[in-house]
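Input: a single structure, listed below in structure tokens.
Left out: one protein chain. Kept in place: all the others.
Order of writing sets the labels: A, B and C. Residues in every chain begin at 1.
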Amino acid sequence: MRIAVQSAPFDAAAEIAGFGAGTNAGALVTFTGLVRDDSGRMQALELEHYPGMTERAIAKIAEEAMTRWSLADCLVIHRFGRLTVGEPIMMVATAARHRAAAFEAAEFLMDYLKSRAPFWKKEISPDGTCWVAAKASDEDALTRW
Amino acid sequence: MRIAVQSAPFDAAAEIAGFGAGTNAGALVTFTGLVRDDSGRMQALELEHYPGMTERAIAKIAEEAMTRWSLADCLVIHRFGRLTVGEPIMMVATAARHRAAAFEAAEFLMDYLKSRAPFWKKEISPDGTCWVAAKASDEDALTRW
Amino acid sequence: MIDVVYFAWVRERIGLPRERVETRAATVADLVAELSAREERYAAAFADISALRVALDQELSEFDAPLAGVREVAFFPPMTGG
Partner (left out) sequence: MIDVVYFAWVRERIGLPRERVETRAATVADLVAELSAREERYAAAFADISALRVALDQELSEFDAPLAGVREVAFFPPMTGG
């Protein structure tokens, strides 16, 4: 299990090289989130976080996923600071014996990271800056777990 | 959309470098299947396929996923021939605006590839060779789509 | 004349991957009956068609499908890709 909270960019492809190797896992799932520009006017995304609590919250979520789906391995990388459109914000990877467990664990991690890891997104455009509001659908997504 | 049916090994990390770039997709999901040795005695896995039909069947499944989840991009690589334990057998990747679509499309692709792409697995061990039986649970998985 | 192809254990039981068959069978089931009557190895391979799948010109089909216009029939066990 590896967790990284960092401002530096990361290369999703490089991060998963060798992931799950030597574990007899049959299924690897990755999710990578990229900065999306829905308005067509975004210049940057600023991610604020709560140092200390962020790492603890992510570790707790990842440990729960490891246990609940008997994962062979689990990786979470989440950036903070200033990001530009198209850049990777975060990624999760899961390794399990079977595909259902690897998919479910990755979706669980994403649902919890969205609403339970202390990050806040601010969109920066020529029109000004705007805090991204939490979506009710993201909170609702937790009820399935 | 890219589909490859090949005997050559592939590097999942290298294959997804740049995947979804320039599409305004916010969510990339990958699944990689590795040869698993449940008995502890497997020497190799032999994958037989139906040349021609394999490519057609995968293209049809991938096109359905592209349309149904409005994917920005979709990748399927599936190997045939002789594979050793731990090697990647196949991978899928999906790029979509939101995570739910990227996850669902990847799971759909996997469920259909399992039971509708003409591949047959044979396990080779010192005890002999054995065709892998299709699982009822894989057929059942199709009913959710 | 029709091309008949076999995969996986169907291929192994019948003992060849592909053959050209002279037939007037109207449906897949009729073709299966003709082949099964030929030799024991065919009868063994086709003993339980519920354990088999069929493709006509590389599209999955059914055993009651007509063969008119079909150039290639494939018989194989349920697929195990992924």
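Note that contacts are C-beta pairs under 8 Å (C-beta built on N, C-alpha and C of every residue); 3 or more make two chains touch, one makes a residue touch a chain.
The model shown is predicted, which means the values in this text are computed figures rather than measured ones.
For the chain that is not shown, enumerate the shown chains it touches in the whole assembly.
Looking at the complete complex, the unshown chain comes into contact with A.
Tell me where the left-out chain touches chain A, residue by residue.
33, 48, 50, 52-53, 56-57, 78, 89-90, 110, 113-122, 131-134, 138-139
Everything below uses one rule, namely that only the chains that are shown with their structure count from here on.
If every step must land on a chain the current one touches, say how few steps get you from chain A to chain C.
The distance in steps between these two chains is 2.
Please indicate which chain is farthest from chain C, where distance is taken between mean Cα coordinates of the chains.
A
From the Cα centroids, identify the chain that ends up most central relative to all protein Cα atoms.
Chain B is the most central one.
Take the average of all CA coordinates in chain A, do the same for chain C, and state the distance between these two points in whole angstrom.
Their C-alpha centroids are separated by 49 Å.
Cα centroid separation between chain B and chain C, in whole Å?
It comes to 26 Å between the two C-alpha centres.
Just how far, in Å, is the C-alpha centre of chain B from the one of chain A?
Chain centroid spacing, chain A to chain B, equals 23 Å.
What residues in chain B touch two or more of the other chains?
Touching at least two other chains: 33, 110.
So which bits of chain C are touching at least two other chains?
Those would be 82.
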